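Just one protein chain is left out here, and the rest sit where they should.
By written order: A and B. Residues from 1 in each chain.
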Amino acid sequence: MSTKHADSAKQFLYYKGSAQWHNETLWFVRHKRDLVSRSLPEWETLRELSSQIKRHTISHLDTYLEQFAANAEANGAIVHWAVDAKEHNDIVFNILKKHKVRKVVKSKSMLTEECRLNPYLMARGIEVVESDLGERILQLMDQAPSHIVLPAIHLKRQQVGKLFEEKLHTEKDNCDPTYLTHAARKHLRQEFLTADAAMTGANFGVAATGDVVVCTNEGNADMGTSMAKLHIVSMGIEKVIPSYQSLGVFHRLLARSATGQPSTTYTSHYRKPQAGGEFHIVLVDNGRSKIAGNPDHWQTLKCLRCGACMNTCPVYRRSGGYSYTYFIPGPIGINLGMLQAPSRYFDNVSACSLCFSCENVCPAKIDLGHQIYKWRQDLNGLHKADPMKKYMSYGMKYVFKRPVVYHTGLKLAPAINKLPRFLIYNKLNAWGLGRELPQFAKESFSEMWKNNNVKSVKNE
Amino acid sequence: MKIGLFIPCYVNALYPEAGVASYRLLTSLGLDVEYPINQTCCGQPMANAGFESQALPLAERFEALFEKFDYIVAPSASCAAFVRGNYPDILKGQHLCQAFEKIYEICEFLVDVLHVKQLPSAFPHKVSIHNSCHGVRELKLSSASELNIPAYSKIKDLLEMVKGVEVFEPDKPDECCGFGGMFSIEEPEVSVAMGLDKLKNHMATGAEYITGSDSSCLMHMQGIARREGFPIKFIHVVEILAAGL
Partner (left out) sequence: MNSREDILSSIRANLSKGFELPMQHIETISYPDKTARFMEISTAVGGEAMLVKEGEDINALLRSTYPHARKIVSNIPEITIANMNPDMVENPQMLDGADLSVVRGQLGVAENGCVWIPQDSKERAEIFICEHLAILLDKNKIVNNMHDAYHDLTFNDYGFGTFISGPSKTADIEQALVIGAHGATSVTVFLI
């Protein structure tokens, strides 16, 4: 009885020290979020507004996308529409090919991860350089991100030090984060200066003005798009928002929820191409339009990709991003993976104790935990339900429908207390792997009641 | 008012003393309390495991058994939360669906319905409150640590009425203990890691007892404590509220 997530989590937890560091460090990010959220008396009102604005926008998504595209085009942007990941990749490649681009510098975009853009471009002879420090480290290691905002959270400074020694020729055994970051600055500065094109994601697309808004702390999106005259934006269609009025609400929630900062260092608004340059926006569907009509799961489209749900999730903190089979981990990842391909990603559905902490930190009030509960109900229909859980559930129902059987069970159960340990505690007993079994009471409550041993306390 | 006592399946089998304390506490307040003997389970374990459909016959039984009562009171936040939150969906289209409005976890019943302001009980010990997830986030028994709202705790308010008790709350006061029903055996390593961390936070308060409204959470932590040889003790909050009655 075990899912891929449970198996990977076991491995993750085997290394107690790093598992504890991962857990405590991410909890600290959650804690920072708590502190800043309490500095704004209107915090919960903002969350409610954010949720309602998103709901309104999604329920008029076609209108807002048309408005966004019209305004962006009026500003001089070239807007493309991609039905799926392949079309997105083709569009991007064709733009780069047309401009004879040999090297493109990228800032972070989970959408381009979803579309697997990097390997697609590299296979066609275009060099792709990730410019976010965490993403660049992972690119040099040929690893995937393990968190959507803190991609290299699973790595230790020693690993980065060794990597930079090899790839950037830094000082031997120097793993001071400041030293390594400044080395990366120098290295990536050269990449920015020599790139032929820049790609970014989009945190928001403002329908009323045609703005693409990109939020970073490092300034990598801005460096890239300042140097190269060709800028391509990859934007999921759910990123469109009505106006600057709504943007105020989302901006105030985003960085506070993600890292506990009142704002990211840079909040850049792109409207027009640079002189002599081109500004392309690729709007991507890849299943989102269908999700909009899914009554149980449309709320995933409200997601701001802040990562707060991961930081609070007690399971994610103790299992790490690589325990999940979908490229986005944690509560939002479980749901997004199931929406993409349920028969492929169902293993992640076990990674949840239904504590609902994620719902309370989500700046868009997505019902993440309740959606996971709903996916669990769907697993049997997909023939992915764990047989042990299925038989236990059917078995329990059988017993609980029949009070006579139930009461007999209660009478006989205490005998289990006396069984020899080797019978109870073995590989078949997952409970017993780290816990003692509870003791069955000699007399259950219903037996006591029947034998008149439950005495009331009469008021004198 | 007629109160129907609902004793969850595992409380019945493993911690009947919590059931006894519930009955004694409610009757000490002059209430008319009955225990429908044919009750078994609310259906939560199978629903959380993904077999909500298996809970339907149990929900129907539950409704019928408790039909005549004005209130259904249970010493279990997660069971009360399940009935309140899930029965309307599970019983959609069925003609009898009232339990979700009548069911209360016992602490919220004492505070919100009976408005209890004093208790004659005594329990001169240090206790650490275990704020279970369903209690905090579904039943709103205390303010969730994630939210920017005024702090409150119904369990703490009640405990402070008990003579001699010293109340503590652990760091990360409402982080999940890792039980989660079938989660505890489907993801045993994560479940135990969560439980160990929770236990350590509770023990760091210096408390002798860990107490709360969910015997399931207590059972899970108790299992780990016994395996590790931790000296900390466990007691359902209703037993403290009824202590000495």
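As a working rule, a residue touches a chain if its C-beta (ideal position, glycine included) is under 8 Å from a C-beta of that chain, and two chains touch if they have at least 3 such contacts.
This structure is a prediction, so every number in the text was calculated from the model and none was measured.
**Q** Relative to the complete complex, which of the depicted chains are touched by the chain excluded from display?
**A** Across the whole assembly, the hidden chain touches A.
**Q** Given that one chain is not shown, which residue among A:A85, A:L117, A:L150 or A:A430 touches it?
**A** With A:A85, A:L117, A:L150 or A:A430 as choices, the missing chain is touched by A:L150.
**Q** Of the residues A:S268, A:T300, A:N348 or A:Q371, I need the one that contacts the missing chain.
**A** Answer from the full complex: A:S268 touches the omitted chain.
**Q** If the hidden chain were put back, which residues of subunit A would touch it?
**A** These residues touch the chain not displayed: 25, 28-29, 40-42, 45-46, 49, 52-53, 55-56, 59-62, 65-66, 69, 75-76, 80-83, 87, 131-134, 137, 150-153, 155-157, 160, 177-178, 180-182, 184-185, 188-189, 192-193, 217-220, 222-223, 225-227, 237, 242, 244-249, 251-252, 259, 261-275, 283, 285, 289-290, 292-294.
To be clear about the criterion, only the chains that are shown with their structure count from here on.
**Q** Just the number, please: Cα centre separation of subunit A and subunit B in whole Å.
**A** 31
**Q** If you look only at subunit A, which of its residues touch subunit B in the complex?
**A** The touching residues are 1-3, 5-6, 9-10, 13, 19, 23, 27, 34, 37-38, 40-41, 43-44, 312, 314-315, 318-319, 350-357, 359-361, 373, 376-380, 385-386, 389-390, 392-394, 396-397, 399-401, 403, 406, 410, 413, 430-431, 433-441, 443-446, 448-450, 454-459.
**Q** Could you please specify the touching residues of subunit B with respect to subunit A in the complex?
**A** Per the touch definition, subunit B meets subunit A at residues 7, 9-17, 19-20, 23-25, 27-30, 33, 35, 37-41, 43, 45-55, 57-58, 61, 133, 137-138, 144-149, 172, 174-176, 178-197, 219-220, 222-224, 226-227, 245.
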